[in-house]
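Take a look at the structure below.
Missing here: one protein chain of the complex. Every other protein chain is in place.
Showing chain A:
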Amino acid sequence: MRREVLLTGYGVRTAFGTGAEALRDGVFDGRPAFAPVTRFDTGPYRTDAAATHGPAVPLREVLAETAAAAVRMAGLPAGARADVLVGTAGDFTALTRFWRTRGRDADAGGAAGSDGAGGAGVVETVPAWQAAALADALGVRGTRLAFTSACVASAMAVVHGCLLISSGRADTVLCAGAYLVEEENLAKFGSGFALSRDGAVRPFCADRSGLLLGDGAAAVVLESADGARRRGARPLAALTGWGVAGDAHHVARPHPEGAGLAAAAGRALRGAGLPRVGYVNAHGTATRHNDPAETRGLRAVFGPYADSVPVSSTKSTTGHLLEAAGVVELVITLLALRDGVLPPTAGFTEPDPLCDLDFVPNRPHKADLRAAMTVNAAFGGVNTALVLERT
């Protein structure tokens, strides 16, 4: 028998700052956070715009900050047993620093040994180290594992946490994800012509031109209902459905009918025992291929209900958070559920005729939500869906 999965704590950081109030002021108010990046020279890249918060800091610091907030909110005792599952590709700033330092060492004629100056911090480039370091920082005991599945990485971590708890293999799991804007991905996404050309992100609009990157980190504490009850923990919501499915269509483009996304969302709905939800936080990257495919996938899964399910992309305010997208957008969905407010798709102009759902344009709506879903998609045609319900 499947055990109930409860969410008992969260921590979050985006370009708007740290915590739920920063999200309410920015994301829920429909205020894009994009501005010229000042933490490095953007001259070589196709855009200087991204959604950043302050100077560059190590990825491990934002993971530790958001996870500590989640643990505090959940009231987990020190030294608790908890698996730590982190969606991350490692610290890219440390990667650039390694090769810059190596180049300088070589120019100086010197001693570019493997553990030279460039080697300091090199371990932070390894995803698994980030998970282990986070577990050590929290002082929790359990499995430490990094999920490296690009834009669904932290959503995968949450799905895995749900499987561990629902199957009785774990009582408590901390799921996290983090990404901070840096040069490596600005170069990569630029080379793939995926970045917005005009400094704005307009998902589902006819004049959309691509995505912009954003800082993001979040952590959630998931617990079995029995475990939470024993501790007297206050559940914030129940995770009642989850799904993962592949497109089997193309290495870099989504299935044009959103087949994998529909399959993942369908599994999540069936798991929750629901025919529909009151809100969907979409992947909504504002790229040419994603948005129509996602629209078709959501239409397929909701069928006759599709026109009455509000769908928004909060990447229009936060930017694309890459490995952190899944868990940050889960927290945004949680706030929507608890506050009864739908975050808008900001900067919405004219809808693409191929994108014909209720995209909550520009202004937040009030809504009495019982259940909400967040969906994500990634390279390789990998799709995830998570259903949250009020407790």
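Here, a contact is a pair of C-beta atoms (placed from the backbone, for glycine too) under 8 Å apart; a residue touches a chain by one contact, two chains touch by 3 or more; residues count from 1.
By definition in this document, contacts and distances are computed from a predicted model.
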item: Which of "Multicomponent Na+:H+ antiporter subunit B", "Sugar ABC transporter permease", "Ketosynthase" or "Putative tricarboxylic transport membrane protein" matches, in UniProt, the chain that is not displayed; value: "Ketosynthase"
item: Hidden-chain contact residue, picked from the options A:38, A:167 or A:308; value: A:167
item: Listed residues A:68, A:132 or A:225, member touching the removed chain; value: A:132
item: Contact footprint on chain A, counting only the chain that is left out; value: 44, 89-90, 95-96, 98-100, 102-103, 114-115, 119, 122-123, 125-129, 131-132, 143-150, 156, 160, 163-164, 166-167, 169, 183-184, 187-192, 244-252, 259-260, 263, 378-382
